[in-house]
Structure formats: structure tokens, C-alpha cells
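This report concerns only the one structure given below.
One chain of protein is taken out of this complex; the other chains stay put.
Up next is subunit A:
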Amino acid sequence: MSAIKSVFSDSKSAFIPYISLGDPNYDLCVDWADALIRGGADILELGIPFSDPVADGPVIQKAFKRALANPFSMDTILETTEKIHSLHPHIPLVYLTYFNPIFHYGFEKFAEKAKIAGIQGMIIPDLPYDTPETDELFKSLKRRGVDLIHLVTPATPLNRMKGIRDFASGFIYYVTSYGVTGERKSISADLEDRIKTTKEVFSLPVSAGFGISAPDQAKEISQYADGIIIGSAVQRIIEENGSNPSLCRKKLEEYAQSISGSLRGKNL
């Protein structure tokens, strides 16, 4: 069983927090990852900063801007990933990245080095399944046992889900709302049904993300989702406290504990 799949074999929903690598620098983000994992993260999503993140809201845009104030190179990204992996080798790491930096680095080289650095899965919001590049990347990752995790949204019809199915592994990232990443107060009414349908189509665990920030939201959604993904709320803690590393660490760990503690067994 892959490391990602084994996380979901538990009856409790998985907590999947996200951080942008390099924010505010490449040393401190290792500390943030450590704090989140100690606080209860089951899988950690690592964002590779990109200059034009069209699927992200203001919090993550600002995080990328701070990260890109440091010299960017894919080798630094991979080294940082390896450091996080060596601290907690049993926690699966997943990259969330836009396609251009990977394409520029080269598929094969990237897949190979990411696997060595400890990456178990990849999420690429601007690479739809029906492109020649997905086909190529999927094969390259599959050979190495790295999952290609796809996004399914409220606007994705059933026939498209069936198309995505051929290229999806690990888990499905279900986008809970229209728009871009960012904290929201309300969650759409048909979320439970949509997640149920998604599970049926893919026979893969389904994790929900986009707009989730508070423990009570996480608790509610965890009743029917296999995992809860939280990006902007985590990143906001870094934005507000990053200049005081010990305080920031503490807040991240406490936040992770509060979310992880709120997740419970699924009713489905």
C-alpha cells in the first residue's frame, strides 16, 4: 500500500495542511512543516512558489511573493523537501505547484528528484487531465510510484470525472467552492452529495479543500470527506507571525492540534 493510501485506511479523516515553501525563507519553512506535523498533520502539502498563481487567492499570492523574494531554484525546493522528509519520514509529502516551473525543469528530472526528496504525490491546478503533458507526466510519476492527484470542482460534470479517472491516483482533491483558495464562512449545501458522487466515480479517497479554516467546518466536512485540506488559514498564521519564529511555530502547532482534534470518524 502506498504511503498516501495507508493514511486513508484509518477511519478518521486525514488532516492535510499546506505551506508555501520559501516563506519567509527556506530554513524557517522547515520549522513550520515540523510544527504542523507535530500538531497532527497526516499528509503535508508543500507549495512550490510561482509568479502567477491564477488559482490562488490573496493569502497564498502574498506567500508566494514573500517566497520569491528569496532566490528561487528547483534544486533549493528539492533540498528543502528532503530536509522536511528526513525529519518525519513517515508523513507523506505532496507538492502543489503550477505547471510552468516543472516543465521548465524537465518532467523526468523533476519526477526522479522529487521522488528521492520524499514526495509521494503531485497536485497541479493548471494541468487538466486532457492535455498531452498530463499523459506524459502521469506515466513518468506512475513509474516511480508517485501519485498524480487531480482536482474535481462543483463545476466538473460526471463525464469529465470519468475522463479524469484514468489519470488519478492517491486521492481526489475536491474543491468545495467556486473561485480561488481562501477562507470562507459558508460551505455549499450540496457538498456532501458531490463528495459522495466523487467517491463513487473514482473509488479513491476524497479530500476537501478551498475555503476551510475553522475547526467546526473541518469537523462537519470530516463526516463525509476522507481528508480536510487547509491552506490559506495556515498560511495566514505564517503571514501574521513569521517574523517571530518561535511564536509562529507554537501557533502552527496549536492550530494543527485544534483541527486534527476536531476531525472524527466518517459516517459514510
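FYI, a contact is a pair of C-beta atoms (placed from the backbone, for glycine too) under 8 Å apart; a residue touches a chain by one contact, two chains touch by 3 or more; residues count from 1.
Note that in this section contacts and distances are computed from a predicted model.
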item: Listed names "Tryptophan synthase beta chain", "NADH-quinone oxidoreductase subunit F", "succinate dehydrogenase" or "Polyketide cyclase", with the criterion being the UniProt name of the chain not displayed; value: "Tryptophan synthase beta chain"
item: Residue in contact with the excluded chain [from A:25, A:153 or A:197]; value: A:153
item: Hidden-chain contact residue, picked from the options A:21, A:180 or A:259; value: A:180
item: Chain not shown: contacting residue from A:74, A:114 or A:263; value: A:74
item: Residue numbers in subunit A that touch the chain omitted from display; value: 49-55, 57-58, 61, 65, 68, 72-74, 98-105, 125-128, 130-131, 150-157, 160, 175, 178-180
